[in-house]
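All protein chains of the complex are present and in place, except for one that has been dropped.
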Amino acid sequence: MNACIRAVVRTGIFRGLEVYGINRGYEGMIEGDIKQMNSHSVSNIIQRGGTILKSARSSEFRTPEGRKKAYESLKALGIEGLIAIGGDGTFTGAKIFYEEYGIPTVGCPGTIDNDIYGTDFTIGFDTAVNTALAAIDKIRDTAAAHDRIFFVEVMGRDAGFIAVECGIGGGAEFVMVPETKTDLDAVVNTLKSHREFRSSSIIVVAEGDELGNANEIMAMVKTKVDNPAKDFKVTTLGHIQRGGAPTARDRVLGSRCGMGAVDGLIAGKAGCMSGVINNEIVYTTFADCIGKSKPIHPDHLALIEILNI
Amino acid sequence: MNACIRAVVRTGIFRGLEVYGINRGYEGMIEGDIKQMNSHSVSNIIQRGGTILKSARSSEFRTPEGRKKAYESLKALGIEGLIAIGGDGTFTGAKIFYEEYGIPTVGCPGTIDNDIYGTDFTIGFDTAVNTALAAIDKIRDTAAAHDRIFFVEVMGRDAGFIAVECGIGGGAEFVMVPETKTDLDAVVNTLKSHREFRSSSIIVVAEGDELGNANEIMAMVKTKVDNPAKDFKVTTLGHIQRGGAPTARDRVLGSRCGMGAVDGLIAGKAGCMSGVINNEIVYTTFADCIGKSKPIHPDHLALIEILNI
Amino acid sequence: MNACIRAVVRTGIFRGLEVYGINRGYEGMIEGDIKQMNSHSVSNIIQRGGTILKSARSSEFRTPEGRKKAYESLKALGIEGLIAIGGDGTFTGAKIFYEEYGIPTVGCPGTIDNDIYGTDFTIGFDTAVNTALAAIDKIRDTAAAHDRIFFVEVMGRDAGFIAVECGIGGGAEFVMVPETKTDLDAVVNTLKSHREFRSSSIIVVAEGDELGNANEIMAMVKTKVDNPAKDFKVTTLGHIQRGGAPTARDRVLGSRCGMGAVDGLIAGKAGCMSGVINNEIVYTTFADCIGKSKPIHPDHLALIEILNI
Partner (left out) sequence: MNACIRAVVRTGIFRGLEVYGINRGYEGMIEGDIKQMNSHSVSNIIQRGGTILKSARSSEFRTPEGRKKAYESLKALGIEGLIAIGGDGTFTGAKIFYEEYGIPTVGCPGTIDNDIYGTDFTIGFDTAVNTALAAIDKIRDTAAAHDRIFFVEVMGRDAGFIAVECGIGGGAEFVMVPETKTDLDAVVNTLKSHREFRSSSIIVVAEGDELGNANEIMAMVKTKVDNPAKDFKVTTLGHIQRGGAPTARDRVLGSRCGMGAVDGLIAGKAGCMSGVINNEIVYTTFADCIGKSKPIHPDHLALIEILNI
């Protein structure tokens, strides 16, 4: 996020604009928690996790009264355009706000799940995947030393992007994602057939898999494998997947989207998101970003099946 | 562990001994899963997590029949001394086995919890602490961005060493460990008083705290703080605290303990552990290692209290 | 590389082929240093840096006699297709060998510099960039603490991809790459103007910049800035940019290219490389891979200029 904020601030100043930072999202916009930013305000932050502008959920912004207050905050400062970093919720709010008050808004895709249409990758996704993968590498050390079967739950309530990349990168035996129906019998059969020559296994589970969470799935598998000697373990990676110094790719992506958002506003774009598709900045309407779904590449699903023979 | 295995193998060979590696601990000893090691067997492993000899629990070794089989495996290969890496369970087994069969045994302290008397640090502890700390650093990014209160559960069923070092190193507001009685009201009062100027907090909980696990403690605190606007979260670090490339300190400690164990055996030591106290190799009887307890340094507890004002 | 080797082996077996591994590249091919691989040969390697098949330069393969021996090695084992991982040198050899002996060959782009036409990224590039970036983050800590100007030399003899991504991601003041003419006066002027409010600076230099290496460029700048109080330092990152656990992206890319190479061979492809462009496998002739140049995206160059105001 910080790479994106930095890019917005500096591109804005470079293009001759005045730039303000709104703390804690729509909540801060309602409260008028807004300060002018200069080039120095965003020095030495690109390598930091989190966001210097903080983040918050705002139930008030979902009400007309809240949005009215937010608009007045902007008006008081003469703010003529808005850049919002976030995901579905952020863009839904931005869409309504733009329709009601006409302040041109461009979004940047900031969510670790990568489930936003209109950009190949979202800001934070690559960092989350690498963090999860480093954890899986460690778990593999233990799994191998103790001949255990590990179910590792990664983030992804509605989308399996993190799970799939971690599964390929982590050499997982199986990956369970919301996008595909999990064939539990296949899992069980493979685990049984593997038993002789490869006794440890890693199964990556997206938190939103249709069969349940990692604990629930482990319980099902355990019953079916029915091998008392076998050690089954669950690790839920949870919040460690957020935060941390961003990867190079996320810093570059955040910087490009941020620059793209400013340049988009200047060029008259509004009600859309600045994403990167096939290495080019592309603007996609908020309606499409929210409404259209982004599939997992079939090659990725095939890779998992093939590489774990 | 691998650093220790490497040191045992190479010191043994350097001193003119033949060295064998037993796979999967006492289980492999019973099954005769033993192979001769040369200098090359332990090349390029010092940086790897886990253990090349694998690890297993052995219920059979707790029976006289199991130990008899284990003894016969050793006898068949002419093995005259034993080096066992592990913790309480490993040393208890080694003690009985030594008393029954008289094969001189020296132990090395291999457990991440650091709760073994007779050594300042156990092999794996420093790596686990740094891994947990890196996770806490990431969680802090999220906590700060969202003004949340995080309960982070780290390993330590009987001892709070990991929790205390993570608490100091991670700048935690509170640390809850089995060694001290947790004053929940103090926690609640501090959280309330912090609310105005510092809205995010990290509380590190050792899994063996007398009040319960992190989820249970969070539930108690949440009721008492009674602030619906406040976001409470739990992260249980779990198995990611094991595995991973060991830190420099663990590699050096593992190497020293391994060398000390071999030199101890040669010098006629038996029924004891090779540890490092005040930077010198010290041999402590298994009885003391198992029976005596190692306290957390009072300065460390004081630091947590002082540094979180 | 290991991710790619693993994918080649397992995809091959999955498709019903016999797969052999050739040690030390063309050198091992000439010497017949070749062994059959099974699924287990590539277990637990995806997270390891380096290559399990080792690497070597072969001057003998540049002679007709050498290539004849190599052909005979393959013939003796009944090898009917070849997959070569590497860069320009590897592909040049593969091209000639294919023309002479007709053994179908598909390449995979394995070089950290990213300067191969026919793929958006090369295997190893993302890992190298993240490693270099982590080093630059550390250097920034020192630069900021001491108000120093650091020239950091990164790899890139003919291409500035690593330098540009590190420059954007590391928040560098300037990036000097072979693809563009470096305007030394602009650098000097900016350093002078920065002096008052921002006293530390990072300048990333690709080793192949037309002005010289980092030491030479620092000497030129130092003379022109002519401020005895100012501390100028050079760090050449060198070989640490290679090796290390690969990033998620490199593991996925290596896996895809490896799978693509096997599937390409089966589909009758030859004399070409299996790369990934816009997230799809694309086959490009060796002639194009070697002969065509891949430009740095102009947005990336613009970002560096804009973000360092």
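Details
Going in written order, the chains are labelled A, B and C, and every chain counts its residues from 1.
Basically, contacts are C-beta pairs under 8 Å (C-beta built on N, C-alpha and C of every residue); 3 or more make two chains touch, one makes a residue touch a chain.
Here the structure is a predicted model, which means the values were calculated and not measured.
Put simply, the hidden chain is in touch with B, C once you look at the whole complex.
Residue C:Gly49 is the one among C:Gly32, C:Gly49, C:Pro104 or C:Gly212 that touches the chain not shown. Contact with the chain that does not appear here is found for just one residue of C:Tyr26, C:Phe150, C:Phe174 or C:Phe286, C:Phe150.
Within the complete assembly, residues 3, 6-7, 10-11, 13-14, 39-40, 43-44, 46-47, 120, 126, 129-130, 133-134, 137, 140, 144, 165-166, 168-171, 197-198, 245, 247-249, 251-252, 255-256, 259, 278-279, 281, 297, 299-300, 302-303, 306-309 of subunit B touch the chain that is not shown. The chain not shown here touches subunit C at positions 48-51, 54-56, 131, 134-135, 137-142, 144-147, 150, 233, 235-240, 242-244.
Definition applied: only the chains that are shown with their structure count from here on.
Greatest Cα centroid separation from subunit C: this falls to B. Of all residue numbers seen at the subunit A-subunit B contact, over half occur in both copies; the interface is built from largely matching residues. Distance from each chain's C-alpha mean to the overall C-alpha mean is smallest for A.
In terms of their C-alpha centroids, the spacing between subunit A and subunit B amounts to 34 Å. Among the residues of subunit A, those touching two or more other chains are numbered 134, 137, 140, 144.
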